[in-house]
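All protein chains but one are shown in place.
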Amino acid sequence: MSETMLLIPGRSNKQGTSLNKGKLKEEYLEVTSTVEMNEDDMQRLQLEDGDRVRLSNSIGEFTASCKKKKSKDLPEGMIFIAYGPSSSRLMESDTGGSGMPISKNIEVEVEKVAA
Amino acid sequence: MSDNIKTVKNATCTFCGCVCDDMELTVDLDAKRITKAKNACVLGRAWFAEHTIQDGPAAMIDGKEVTLEEAIEEAAQVLTSAKFPITYGLSDTTCEAQRQAVAITDFIRGSIDTTTSVCHGPSGLAFQGVGESTMTLGEVKNRADFIMYWGGNPAESHPRHFTRYTVTPKGMFTPNGKKDRTVVLVDVRKTPSTPVADIFLQVKPGKDFELAWAMRALVKGHKVDSSIENETGVSLEVLEDLVQRMKNCNYGVLFMGMGLTMTRGRHFNSGAIMALAADLNEFTHFVAKPVRGHGNVTGADNVVSWQTGYPFGVNFSKGYPRFNPGEFTTVDTLSRCDADAALIIASDPAANFPQAAINHLGSIPVVSFDTKETATSKLAHVAFRTSTYGINTGGTVYRMDDVPITLRPAFESPFPSDEDILTPLRKRVQEIVIGKSKAKGAGAGVTRAASPVK
Amino acid sequence: MSINLTLHTSPEVPLEAEVLCTDKLIGLTGSEIEKLPVEHGNRQVSVADFFTVKGSPDDSISIEGDLSKVKHLGAAMASGKLTISGNVGSHLGAGMTGGKILVEGDAGDWVAPEMQGGSVEIKGNAGHLVGSAYRGSPIGMSGGEILVHGDAKNEAGHAMRNGIIVIGGKSGDFAGVNMLAGSIFLLGETGIRIGAGMKRGTLVTMSKTSMLPTFSYSCRYQPAYLRMYLIYLQELGFSVSDEQLFGFYHRWCGDAIEMNRGEILAHDF
Partner (left out) sequence: MSTSTRILNGKVYDPINKVDGEIKDICIKDGKIVESVGDDATRIDAAGMVIMPGGVDIHCHIAGPKVNLARKLQPEDHRHDPHPGTPFTRSGSGGTVPSTFATGYRYATLGYTTAMEAAVTPIGARHTLEELHDTPVIDKGFYVLLGNNIFLQQLLKEGRKEEFKHAIAWWINSTKAFTTKLVNPGGDEPWKGKKNSNVSDIDEKPNSNDISPRQIIEAFIEAVNELGLPHPPHIHCNNLGHSGNYKTTLETMRTAGDRRAHLAHIQFHSYAGELGKNPTSAAREIADYINKHPNISCDVGQVMFGKSTIMTADAPLAYMLRGIAKGKWVNADTECESGCGIVPFSYQEHVYVHALQWAIGLELFLLSEDPWRIILSTDHPNGGSFMNYPKLIKLLMDSSFRKEELSRANQKAVNKTLLPDLEREYTLNEIAIITRAGPAKCLGLNNKGHLGPGADADITIYDDQADKEIMFNAPRYVFKSGTPIISNHEFCQDHDGRLLHVAPAYDETIVDTVRPFFEDYYSIEFDNYAVDDSYLHDHEIIPVRN
């Protein structure tokens, strides 16, 4: 079962603090490969906190563990991830004559990865 | 903790674009580490605590330790023999280093681009289209009674933005701090920034432009259809009320986040906000500003602008600067496989760029400058390990509002600064270029500078 | 007999060849053309390093090969005909004032930016910013015609002041953004936010397009002049259906934020 959702990479405190420790360090890698999802979305996809999901689009894919967010904090169909190497995999390289690749509001296919 | 402790007052945190210069650092000089950073936010504390001196070679070629001289020579050779060399990064270093980097790129006739292009580059393009009414942050503290953040989450990206500069401080005409201000947040989701807002507008993802455009229409006295709610998630009633508040305030501010620049519409999203602020000046004083990211990315914009005339995405292949984002910006020069060598200073495109760009970066000779091992330094042909600006190295940085500040380093690093390497690299590059031009027979001292006009 | 250039070596980095333009070659012999400068990245090389030159000069040039890394072909062209058999890189026909450019394949970004006259026809697809202004400039294309039979990406006709742009296939976002005047025909599916900030001018779309909140609905009608245009497009080889020729159009006017004198005509199907 997969669904199309909107991935929103952004900054977070944890991403910022772990970045200072080192971008190749475990903490940073963990922070940047955890996605926050709406609780109802997770329920529908039969996901629990810590389960692995695969996010993919025509550019690439990555797997991440997921974390529940209340509906009032994160609307349905929206996924948040701390900006980093994982989110970059789904960025297309076309910058539309601007230099900036679309790096937020990325449409992705989301599916549960069997444990 | 040793007894060899010193305190550095009024030091500057260069982690984010807030560039707070009120740090009081406690430094353990024997351990070469900062044990306390008074006034720092959560990100600043991590910045100061984690930049300790780690053992490692200052220069490597293909992963093997070499002397600085050898590495500089190799870097100079790589850069001067390339046909389409690119320089990228520069946000996490001093203006003094940035000035050398632009000079190198000029002499090697390469392209120079900074992390601006993947941060508020689109706002830079918008600025070139519509201009901007803007201000230094102290004006916000002293005067602003209406503050709106659009597409950003400063509580996590710039934790002291609210407390030091905009929302809570008491200023000349805002003696009661937050009580004297209306704070509005526009975002697609609730974030840790949301609680600060008096009004929160949850805009549908990808509808910022439509929302801003509708607001511009209302400001100009045009009717907007109530279907705007269905389109953007924000009701016409709420918008009308908001626009009234904006027109009636004394000093209004719009802060732009990367939720505008990184989404579909990019520069037009930022441009809509800048135009909205400009429009409001028909009624009251209104300003706007992008909330810039990395420490000295604003300095990079300034240095590249004064040296070339353009803020980023500049190419020198014809012997003079040309500007064209989308052509000379780094994501483009890499993912189109145009670049044949890269000088990457204080940034990590190998981790943060689209895959096509990363793939190409892995296939060309890269010269990297970084304070820590990164994905980019790992793939570099020549890798320099440098000291950290603001912690080990002095120099100048520009805050997000273009205010320049001088750094007060806390302790010495065994590693050289970026400028310490870039300066001899610039000299060596220039020597090679002059040598080549002499070999070609062209007198090195000739230019068509002042030929008589007909 | 015309001049024919064939790319014999693929450039490793972008090759800037603005000298390959009808007006600049007229009166030169083949061997003189071979010696003309082109820029391979930051190196000045000669035409012969990349192209085989055949034929003798008149006012038409044809160039063959995969020219997708070759930029500025036909820039500032004023007359004659340039035919490109293959794909071509960016800035094709930049600032041209006259003459005709025909591309058999795809073109890169910035097709004929700030063009003043003449004609560019792309059989394949085009990139971003077709007939646009360069960044910072308030005026884009100010005359002539650009015909793209395939798709085009964002910002076609950005700040256009005069002339015609036709996109036969899909078009990207912000077509006709900040238009001052002129006409843009979007025959295929469009992107979002078309006509944003337009002052005057006409945008015609044949597909269902969402309108910005600053455009207001005027009427549904059959504009007679549009039929003339569409017949002309048919003659140029674009596919225009009878429904489009004889059908009704919704007229929207905008952009209210600007002068509100632009129009978007959306085919009612």
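Some points to look at:
Letters A, B and C mark the chains as written, and numbering starts fresh at 1 in each.
The definition used in the following text is that contacts are C-beta pairs under 8 Å (C-beta built on N, C-alpha and C of every residue); 3 or more make two chains touch, one makes a residue touch a chain.
Nothing here was measured: the structure is a model prediction, and the numbers come from that model.
Here is the thing to keep in mind: the chain we left out touches B, C in the whole complex.
Contact with the undisplayed chain is limited, among B:V287, B:I364 or B:I391, to B:V287. Although one chain is not drawn, the whole complex shows that of B:Y310, B:F353 or B:F415 it is B:Y310 that touches it. Of B:T12, B:T114 or B:T182, it is B:T12 that touches the chain left out of the display.
Touching the omitted chain from subunit C are residues 133-138.
On the side of subunit B, touch with the chain left out of the figure occurs at residues 9-10, 12, 21-22, 95, 99, 103, 106-107, 124, 127-139, 141-143, 164-165, 171-173, 250-251, 278, 281, 283-285, 287, 301-303, 305-311, 316, 318-323, 396, 398-399, 402-406, 430, 433-434, 437, 444-454.
As a convention for this text, only the chains that are shown with their structure count from here on.
Remark: among chain pairs A-C and B-C, B-C carries the greater number of C-beta contacts. Taking each chain's centre as the average of its CA atoms, subunit A and subunit B sit 24 Å apart. Rounded to whole angstrom units, the spacing between the C-alpha centres of subunit A and subunit C is 38.
Rounded to whole angstrom, the centroid-to-centroid distance between subunit B and subunit C, based on C-alpha atoms, equals 34 Å. Within subunit A, the positions touching two or more other chains are listed as 96-97.
Shown for subunit B are the residues in touch with two or more other chains, namely 125, 264, 325-327. Contact residues of subunit B toward subunit A in the complex are 15-16, 42-43, 45-47, 49-51, 113, 117-118, 121-122, 125, 153, 156-157, 159, 188-190, 192, 202, 205-206, 258-259, 261-264, 266-267, 312-313, 325-327, 329-332, 335, 348, 351-358, 372-375, 378. Against subunit C, the residues of subunit B that register as touching in their complex are 82-85, 108-110, 125, 128-129, 209-210, 213-214, 216-217, 220, 222-225, 227-228, 231, 264-265, 268, 275, 316-318, 323-327, 338-340.
For subunit C in complex with subunit B, the touching residues are 12-14, 16, 39-43, 69, 90, 109-110, 128-129, 134-136, 173-174, 177-178, 192-193, 196, 212-214, 216, 256-257.
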